[in-house]
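With one protein chain held back, the other chains of the complex are shown just where they sit.
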Amino acid sequence: MDAMDPLRRASTLRDGRNVDPQVGRLTGEASGQRAAAALARADRAAERTASLPEEEVEGPSYHGLPVLKEPVWRWMIPAYFYTGGLAGACGVLGAAAQLAGGRGTFPLVRRCRTLAVGGAVASAGLLIADLGRPARFIAMMRVFRPTSPMNMGTWVLASFGALSGAAALPALLPSSRALRRAGDAAGLAAGALGLPLVGYTGVLLANTAVPVWQETRNTLPMLFAFSGAVSAGAALDLWPPAGPGAEMAQRFGLVAKGAEIALSRALHREAGFERVERPLRRGAAGALLRGARILLGASAVVDLVRRRSPALRIASGALGTLGTLALRFGVLAAGRASARDPHATFELQRAGRGAAELTRKGEAPGRMPAPSGIDATGEESVEHGAIP
Amino acid sequence: MPKLPVLSEWPVARQLVSGDTSGLGASAMSERTRELVPRTASADRVVRSICPYCAVGCGQLVYVKDERIVDIEGDPDSPMSQGCLCPKGAATFQLVTGSHREQHVLYRRPGGREWERIPLARAMDMVAERVKRSRDETFEERIEDPGAKHHGARVRRTLGVAHLGGATLDNEENYLLKKLYTALGVVQVENQARI
Amino acid sequence: MAECHPVAFRWVMEAKNRGATIIHVDPRFTRTSAVADLHVPIRPGSDIAFLGGLVRHVIENERWFKEYVLHYTNASTLVGERFRDTEDLEGLFSGFDSKSNSYDPETWSYDGVDGVVPAAGHKEVYAEKGAGKESLHGANILERKTDPTLQDPRCVFQILKRHFSRYTPEVVAETCGIPEPLFLEVAETLCRNSGRERTGAFCYAVGWTQHSVGVQYIRTASILQLLLGNIGRPGGGIMALRGHASIQGSTDIPTLFDLLPGYLPMPHSLLPDRGLEQYVKNNRSPSGWWSEMPKYVVSLLKAWFGDAATRENDWGFDLLPRLSGNHSHMTTVSEMADGKVKGYLVVGENPTVGSMHGSLHRKGLRKLDWLVVRDFALTETAEFWRTAPEIARGEVRTEDIQTEVFFFPAAAHTEKDGSFTNTQRCLQWHHRAIEPPGDCRSDLWFVYHLGKRLKRLYADAPGPNAEAIRALTWDYPTKGKDEDPDAEAVLREVNGFTIRDGRPVAGFKELTDDGATACGCWIYSGCYKDGVNQPARRRPQSEQHWVAPEWGWSWPANRRILYNRASADPEGRPWSERKRYVWWDAEKGAWSGYDVPDFIPDRPPSYRPPPGAEGLATLSGDDPFIMQADGKGWLFAPSGLLDGPLPTHYEPEESVLENPLYPQQCNPARMEWHRADNPYHRAFGDPRFPYVVTTYRLTEHHTAGGMSRWLSWLSELQPEMFCEISRELAAEKGLANGRWATITTARGEIECRVLVTERMKPLRVKGRTLHTIGLPYHWSYVGRVRGDPANELIPFVADPNVSIQESKALTANIRAGRHSLGRRSATDGLELRQPEPPRAPPPRDLPGIRTAHRHPPTEPRK
Partner (left out) sequence: MQRMGFFTDTTLCIGCKACEVACKQWNQLPDDGFHFTGMSYDNTGMLGASTWRHVAFVERAAELPGQGSPRDGVEGGARAFGELFPAGQPGPTSLLGHDIQPTHLETPVALGPTERALGKFSWLMLSDVCKHCERAGCLEACPTGAIVRTEFGSVYVQPDVCNGCGYCVSACPFGVVDRREEDGRAWKCTLCYDRLKGGMVPACAKACPTASIQFGELEDLRARARRCVEQLHARGVAEAHLYGEDAASQPGTEGLHAFFLLCDRPEVYNLPPDPVVPTAKVVRSWRSMAAGVLSLAALAMGAVFSARRA
């Protein structure tokens, strides 16, 4: 078939609508949606050519298709969790050192502020790179929407970045006392903002419909907070400040590693249902999380035995960094796997862990009357579609 | 770089002014959203048409703007369809404005490997000559074949030219086709009624 | 119906909402069955057994509508002694000539009437069959013998009762493969929904027509609906759901070989040289509305030849060509494959996919001198010379194909004015929205300018019978830069006008046979009444009553339900208050009602024709079927059908089992094409092809895919060719859902995806399990989505009355896996055929009956 074949000719301008602009006008709501010929999503639906479900071993589903959409975030987001956590934790450590560090902690404070502002800038870069439309990154600051953790996070990250920048400049450049004092105040403020910065990412994941994230909503924020601390500790291991700062950072990191390992174990417990917890054990996510725990454990052990040798300190820092990175990539991968499995959502909600959980514990604000569907005891009632 | 929203347009400013703490509603709306109108509102004219697919005969409204079709949807006044359409009827916009439609007269010479483009008028002349030539060569005033049952009966017809097609055509088109072919003596005229 | 006519199915769902019971009879559980109350999965090809069983049930249990049947059907008429039924002659009627495989209706005539009772409509082409050889004289149709008590064994009612007496529920269950209680439930539901207060309707499509006994399927439904008194009444009747926007229009104003516009028969070569007088004599019915036929013929000739049509030259009748037999589509393609056809014009159709046996079609196209194709895109018919399996396999080289091909881009319906006729006979005008792009032109433009060029060519160098072309009236006003002919001018000619002043006539009642009026198509007369384009009327539904007469225009005379005189009892009173539709209004002395009465407006119900009455006067006050010679609904068709006065169950051309009811296996009068490249399987029990195949459409595509396979919004909904098989067949042949399968017949093989589903159940028939394979036929080798076309498998075999092919029931084999790159189609070498098993194959049919063929075999088998 040569170029004369209109289909062949048209495939060059293949936008999925196949409309001749001289005959038809394209001004509809989605006429601006750019589209190429083959589409990944359809491939996913197609390649699982459903063999007839012999018998619903795992309970009813729609040809086994996922009920949720997989999170669309790419590698930049877990990387941002790392840099964001690092910046936040450094901010906190710097402020703490400033407050309670006594003398000789200035190198630590300066290094923390440098890492903080560097981490913040790197975070902004990574977040903008992951956007579908990076040019519209400023839209993140369009509204103040308390129900959106990402919106809150953006405000926190922006102000944290500004403040840690303001704190870092006087520390790095020769500047007058007044400027240095202002820098210290900004440093304290940055430390205060570092706290939510390092934790909100956990809440961001919890605020999704992905079963494993939603179920582990209490552990995730703490896990991410301490991951941030580990990142900071490990970074400062790799780039130790002079004076007592190094020891402070090392202790900070060590305890954080222990907490991170404990919290990542707690993830599995809080997930509860085997079906919900399965992504944390199986596949890439499982491997990453197990690897993270091993790396962090190793880093902690190296911390305990290193006694002043720079090689061991660098090893500990590297292991710590790798461990906390692996943990974050593991949590993301677990989320993707969990979203792909419809039975996670179904079994979870059938067991009363959906909306019923709120109405049963009476936690929800008053506006939610007791449901006529799944009653408070978690057993399904007839009206709500359960077949007697 | 998108232009920075002027302060008064900045939704957060609008939220503060209107005391909207949640930022979920009108304060977050962009200017385009507020002025949104259906594209048919700005159409030059609406033409009443009938779906070209099956024989139910659902009514269709064709919206036109700048001599191009903007939208084709159901005609709520039609007693047959009351504005409804089936998937094919709903896809009529892509049928009539699709890039799959060939827009040039193509010609394939005997033994040729590719299509060639030729002007419409010349193609019509060539077809007219061929119709006349084939018709005159194979015209039978009477049945010559001795073996046939009605040998010698007057037939005044040709079996050298045949026609196929008509169920997707208008009545007026079918009328002129049948009128012309019968005058030429072409009897092998058929259409989808008998596929 | 929900599959192919979803918006029409809206009204079935509304009826269900109001308490109606929906019964869906279909070999496959489709989207209609999903919302139907009853699904009856009968074996493809066994519809007459099923419907015959219903007729027997209605008669045996006295459930027929007594007053309706007695007055409005020919149940009481006696049939001549010489008539023999299929019960007597092992599946044949009397008058069968085994040499020419055709019937002579002489012996079917009424008692007391000499000659054949003429049927309305096109029967000239079968003049040599004696149908109307020398038609009977008007007077004695009234002297036919009748027995109002319906006891005489020769009265139509008793003949009908005896004909279907063996179609007992057990036989029906055995033949159709359905549980007997289900059949009884359908019968009872139908009977309880008929009578004065309630009516039942039948809807059908090509699932009925595309069989070698297709026309008789519809006859059985007509008999059943007449017995139940459902014809001519609101909520009753038999609705054909036709598949194309104007397929009804294309049979009314026919691009068909055997018809002139208005169902006037094409003249036949049997006529003498000056043939008009004999033509009218052959086809005119002395009684009933068909007695008006001469006026319509003369008016047509005046419309076509204008002033050149004078009384002296029989209004130009002898300029018309005459038929010498069957020139239907498959015969034409068969002749084309033998090189007898030089030129072929294909307009808005894709026969290599839509018609049967695609490879034979392509073989015919290769033998042409020139081919013209008009369509939206380059279809398989336009691309046969470079995109075809035989070229892909290298059996045919593009360079060797000498056919000259012209492709003309066509204008869409939004780029031209014109009218479609929908399946309810309603003409609706569609207006031009924009100019056609590039070289696209409407088919009206094409034929008008072709005609002008031919007139000029014949003026310069006149060929044989050039006088016909010169006399043709062809001066239509044109408008626009493309010189588009004015469609309304053509509509005005179709409507008819008085020649003196050119004023459009109000209806066919004003047409005369003295040459004073011209009318392109008498049944459409009135569509341009008072010079107003009636099809373009668009009075909204909300502003008129439920029959909505002021939307568009229905032929004839804007009547929406035909034979609606039958919605009133013999005294002209509605059968019931709920079902009142048309009734006799005594004060006004005329018929009135919701619709245009289908009767002579001022003829009272009490009128009886005086002896010796002629023409319309023969219609008595209680004859609702005014087109028939006797004004009655024909339970028994004394003429007009080529395969018998009563429907009889015959197996399809290729069936899996022997005819359980008669020794005669297939329809004796069916049309076959005995050619090497059109091989048939054995009539039953062919070991190579043990499964039944039926073809059908899907909602998302349109027939052969020409208007849907190029559209991405439709192709993504049904992207690939697939076959639907039962779980049991999949297990038996090792087929997996979503994987590939190859389906083979003697004509060819296709590959397709497999959809394993519960909706195709194996049937228990005559003690054995019978599997059915379902094949949609939308895909082919070109287009945005491609696949193998189902029609490569289907042979040329047709119904005798209308030559429609049998594509709904055939046999095939299926195996897992994709194509073997070896042999693909019957047109090239016959290696597929495994060596014949040692014992001679059982005779296709009764010895001595089936061997002869309607046409002389075209070429001896190589």
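Labels A, B and C are assigned to the chains in the order they are written; within every chain, residues are numbered from 1.
To be clear about the criterion, contacts are C-beta pairs under 8 Å (C-beta built on N, C-alpha and C of every residue); 3 or more make two chains touch, one makes a residue touch a chain.
Just so we're clear, the structure is a prediction, and the values are computed from it rather than from any experiment.
Asks: Out of all the chains shown, which come into contact with the hidden one?
Replies: A, B, C
Asks: Which listed residue, A:Val23, A:Ala206 or A:Ala315, touches the chain dropped from view?
Replies: Touches the omitted chain: A:Ala206.
Asks: Just one of A:Val121, A:Met222, A:Ala287 or A:Ile314 touches the chain that is missing; which is it?
Replies: Result: among the candidates, A:Met222 touches the missing chain.
Asks: By the contact definition given up top, give the residues of subunit B that touch the hidden chain.
Replies: Per the touch rule, subunit B residues meeting the hidden chain are 11, 23-30, 32-33, 36-41, 71-74, 76, 81-91, 93-94.
Asks: Can you list, in ascending order, the subunit C residues touching the missing chain?
Replies: So the residues of subunit C touching the unseen chain are 2, 6-7, 9-10, 13-14, 17-21, 29, 31-41, 178-179, 181-182, 185, 188-189, 192-193, 198, 578, 698-700, 712-720, 722, 737-738, 753-755, 757-759, 761, 784-785.
FYI, only the chains that are shown with their structure count from here on.
Asks: Please report how many Å separate the Cα centroid of subunit A from that of subunit C, as a whole number.
Replies: One centre to the other, that is 67 Å.
Asks: At what distance in angstrom does the C-alpha mean of subunit C lie from that of subunit B?
Replies: That gives a centre separation of 25 Å.
Asks: Give, as an integer number of Å, the spacing between the C-alpha centres of subunit B and subunit A.
Replies: Going by mean C-alpha positions, subunit A sits 52 Å from subunit B.
Asks: If I count partner chains per residue in subunit B, which residues reach a count of at least 2?
Replies: As it turns out, subunit B has residues touching two or more other chains at 68-69, 94, 96, 98, 100-102, 106, 115.
Asks: Which parts of subunit A, given as residue numbers and ranges, touch two or more other chains?
Replies: In subunit A, 6-7, 17-18, 20, 22-23 touch at least two other chains.
Asks: In the complex, go through subunit B and note every residue touching subunit C.
Replies: 47-60, 62, 64, 67-69, 72, 76-82, 84-89, 91-92, 94-96, 98, 100-113, 115, 120, 123-132, 134-139, 141, 143, 147-150, 153-195
Asks: Where on subunit A is subunit C touching in the complex?
Replies: The touching residues are 1, 5-7, 16-18, 20, 22-23, 42, 49-52.
Asks: If you look only at subunit C, which of its residues touch subunit A in the complex?
Replies: It is residues 377-378, 386-387, 434, 437, 710-712, 716, 727, 736-739, 756, 783-784 of subunit C that touch subunit A.
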